[in-house]
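Here the complex is missing one protein chain, while the rest keep their positions.
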Amino acid sequence: MSRNRVLTGSRAMVEAIAQEMRVDPTVFVMGEDVGPYGGIFSSTTGLLDEFGEERVRDTPISETAFIGAGVGAAMAGMRPIVELMFVDFFGVCMDAIYNLAAKNTYFSGGNSKVPMVLMTATGGGYSDAGQHSQTLHATFAHLPGMKVVAPSNAYDAKGLMTSAIRDDAPVLYMFHKGLQGLAWMAAPEGASTEVPEDPYAIPFGEARVVREGGDVTIVAISMTVHHALAAAEALAKDGVDAEVIDLRSLVPLDREAVLASVRKTGRLVVADEDYRSFGLTAEIIASVAETDPGLLKSAPRRVACPDIPIPYSRPMERFALPDAEKIRAAVQQTLNRAVA
Amino acid sequence: MSRNRVLTGSRAMVEAIAQEMRVDPTVFVMGEDVGPYGGIFSSTTGLLDEFGEERVRDTPISETAFIGAGVGAAMAGMRPIVELMFVDFFGVCMDAIYNLAAKNTYFSGGNSKVPMVLMTATGGGYSDAGQHSQTLHATFAHLPGMKVVAPSNAYDAKGLMTSAIRDDAPVLYMFHKGLQGLAWMAAPEGASTEVPEDPYAIPFGEARVVREGGDVTIVAISMTVHHALAAAEALAKDGVDAEVIDLRSLVPLDREAVLASVRKTGRLVVADEDYRSFGLTAEIIASVAETDPGLLKSAPRRVACPDIPIPYSRPMERFALPDAEKIRAAVQQTLNRAVA
Amino acid sequence: MEPSKDQLLWMYAAMAKARHYEDTMARAYMEGKTPKFDIGAGLVPGEMHLAAGQEPCAAGVCVHLRAGDTVTATHRPHHVAIAKGVDLNRMTAEIYGRRDGLAGGRGGHMHLFDPAVNFACSGIIGESAGPATGAALAARLQGSDAVAVAYLGDGAANQGAFHEALNLASLWRLPVVFVIEDNAWGISVPKSRSTAVPDNSVRARGYDMPGVHVADNDTLAVFDAAGEAVARARRGEGPTLIEVQTYRYYGHFQGDPEVYRPKDEVARLKARDPIDRLRGHMLDNAGVTEAEADEALTRVRAEVDAAFEFARQSGEPAPEDALEHVFA
Partner (left out) sequence: MEPSKDQLLWMYAAMAKARHYEDTMARAYMEGKTPKFDIGAGLVPGEMHLAAGQEPCAAGVCVHLRAGDTVTATHRPHHVAIAKGVDLNRMTAEIYGRRDGLAGGRGGHMHLFDPAVNFACSGIIGESAGPATGAALAARLQGSDAVAVAYLGDGAANQGAFHEALNLASLWRLPVVFVIEDNAWGISVPKSRSTAVPDNSVRARGYDMPGVHVADNDTLAVFDAAGEAVARARRGEGPTLIEVQTYRYYGHFQGDPEVYRPKDEVARLKARDPIDRLRGHMLDNAGVTEAEADEALTRVRAEVDAAFEFARQSGEPAPEDALEHVFA
């Protein structure tokens, strides 16, 4: 078979799961509609057929019970992959995530481990309104004990999923719906990529420079990587050479990669689909400033969802969510305004 | 009666509740152990005796139900004050808080309001370990639709509670256990203050300069205000004149007050008992940097809980939590390290 | 409890209106989204959960309610909103994401709020239970005889929120009725694979409250059970749990591939359509004439058509209006 296959994000993550399930009998999947339906956002398509009902389990709408059960199973030697259908639903089951999965290893002094993957769909852009469009990166990254990853493309989707399954720590795997390459939802061009057939693992905490440039650093993650790249293309036409960094994981966070880039460019824009305040954008800017505010030749800029519930109607949702144009404008601001 | 009465934090907040209950029949209180017990951290002492069981209601251990019921009651014309015993328990009921209380006003286009106060105890320092010692300021401040306040002393405790009850938006009122002035838990000296008897309201979003100084700005909230003041005293002996700002609320956040101070001092330390990453400390530093990184004469510093579950044993917990000495050391760093 | 002729006609109209609404919406929703379904395209934004087939749950309950009573509905809310008397024009404009919508387009199809008739709904499974309980508590504290009704799907009966609210409501003897619309599915998962008991009404015993099972999507039986439950609540005797066996004709959401359900299921269900059955009953047993029934039909269809027209005529909201109404 061709090594140059192009896969969608969803097919890439499913392939990682299937490959690990083939070699590791402790891996199993559970969640709402992960069986015959194959996951509302196609995160489990075909798994039931290959692995059967015992290892691919539809659950009741009982997130607290089945995520808690994931923790119990993980502590008893299994490697569960549990799906929380939309990240927005964390509110009904956060205790099982942040107080149980994320802390039991610490509470046991390292004697118990919780090798569970919690995969969950994030993001807006298709008018699913305020309870089904959130990204919530910082909500999880703020709380200790879980690793948090958010791939921007199919290649990373597979490699990060493989790492997540093999990790002995709980991993929150946040996949953006708009990057899944679903037949019924538009996706940016770069979301589907060539994906090697053999299993491979991408280490957590290593950001990737997706575009090199010397004038400004754009830090992005998940969907905003694509907006950032589009912005960089537009900026290139204006003679601005932007460097784009895809963080790939929030915990661990590759601050070094950001610093290395800002040392070069002196200018910083951070783009994140999550809410603006107390989020990733602040964390990145603060990480640079606390290293040395003198690295910044101009005021850094955030491009993020304002602090409002995500609105339903298209004009308002478009207003709220980041896009290439907003990033481009933010970059222009960093170029125009020199430090006093 | 004396206008110079000194009250504890707990007596001050109870007084605000009682005064509002006397004049507004729609105000009522519910939560676990708020009745005969008077609140585990004395947030409702005496209310049952004065107002009776209908208006001061012990609940089952069913946070999702009774906070959800608070929302329903608020939308039906009441002003419930609901207690979540420890903020750490948010995981079992966050949906009712962030997806329901915080969003219904927006979802209704402003036609429905949710005038509910959710009061909750925060903070560590007495070895209650990882599920009972958290502060979680940013967990709430990151999510839109609720106001978030955290008083550092009795005067503010009363005034902010009065405002919270009268506000038509949901307000999360975070009181630090160690500031309640409980007979059985040590509190810093400045936590109990003079409190006027008459009702008064403190507007949200107005930080207070608790100590003026020209050399460095220390931004703090809740318990860290006291650590910051102690640090400032120690620093004064070293000839360093620190300005201390008590934010008082996280949402709305008084960025202007921080900026005004940093414009004067050029140096910044942010102290918060919450986890370090993706938290208040980053938000404050980022807010300054995005205004103008040139305001900072040296690298700003965060003093916060490292990204670990809060440990149980005393030496480890002391290691994790902010204190005056850590703030002092951070200030010294901002003084020694000039921008390159 | 026997419905009066007026009540029968009211239910018939409410059900026919809801049905026409959903059928119209099904078409409107697909405008611009075909031939290849694209959820982000077309006239009507977002997800769409239709309730055609489930009308007895709405009309049979809401016929007993007043404007001052509260209803909290689910992600599948239109039939209930219609029966509760939500402003149809503004509701439709909201679903179209327009300026004249109930929330100016901020909430959308899963977030319809009409305080004039105390209606709200939500996209989170089980989230209706707590607020209805709270509205009932408010009624008690205010000394009114208002009641509250929480709607839930059969899948929602396995959520923690359901359990907690039932216990609280019974403990405090609050005037609230919990109505489970058992349409046999939670998206693709059949009830037998999500719920350990075939009939959720038995769960009522765990809360010391009456539990009533209504079989076969029977509007008159819903009327009866709900009438009793609402009256009991108004008398201050506490909550009731009702589970109604109902059907959904459309997929879980529009665009649902429905790979999971038997091909002939819907056809079998439609053969026992509850609106047809109610009409038959009215004509045969209650002295309603064909003309009266047809008149109702014509009237409600016109109202629905006018509402869609209203929505289409309403302008788009200004983008920056997104920033308004975060706080009351």
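Miscellaneous remarks
We just call them A, B and C in the order they show up, numbering each chain from 1.
FYI, a contact is a pair of C-beta atoms (placed from the backbone, for glycine too) under 8 Å apart; a residue touches a chain by one contact, two chains touch by 3 or more.
Owing to the predicted nature of the structure, the values given are computational and were not obtained by experimental measurement.
Interchain touches from the omitted chain, evaluated on the whole complex, reach A, B, C. Contact with the chain not shown here comes from a single listed residue; of C:56, C:123 or C:160, that residue is C:160.
Annotation: of B:89, B:140, B:155 or B:204, B:89 touches the absent chain (contact as defined above). Looking at B:9, B:109 or B:125, the residue that reaches the missing chain in the full complex is B:125.
In the complete complex, the hidden chain is touched by one of C:1, C:116, C:197 or C:259, namely C:197. Only one residue in the set B:15, B:32 or B:243 touches the chain that does not appear here, and it is B:32. Along subunit C, the points of touch with the absent chain fall at residues 158-164, 166-168, 170-171, 193-197, 202-203, 205-209.
Mapped onto subunit B, the interface with the missing chain covers residues 32-33, 35-37, 40, 58-62, 64, 88-89, 91-92, 125-132, 183-186, 306-309, 311-320. Within the complete assembly, residues 28, 54-55, 57, 59-60, 62-78, 80, 92, 95-96, 99-100, 103-115, 144-145, 147, 168-169 of subunit A touch the chain that is not shown.
Going forward, only the chains that are shown with their structure count from here on.
The chain with its C-alpha centre at the largest distance from the centre of subunit A is C. Centre-to-centre separation between subunit A and subunit B, using Cα means, comes to 31 Å. Here the spacing of subunit A and subunit C, counted between their Cα centres, is 35 Å. Chain centres here are Cα averages; for subunit B and subunit C they lie 40 Å apart. Multi-chain contact residues of subunit A (touching two or more other chains) are listed as 64, 88-89, 91-92, 129-131, 307-309, 311.
Shared contact sites, meaning residues of subunit C that touch two or more other chains, fall at 101, 104, 106-107, 111, 122, 124, 160-161, 326.
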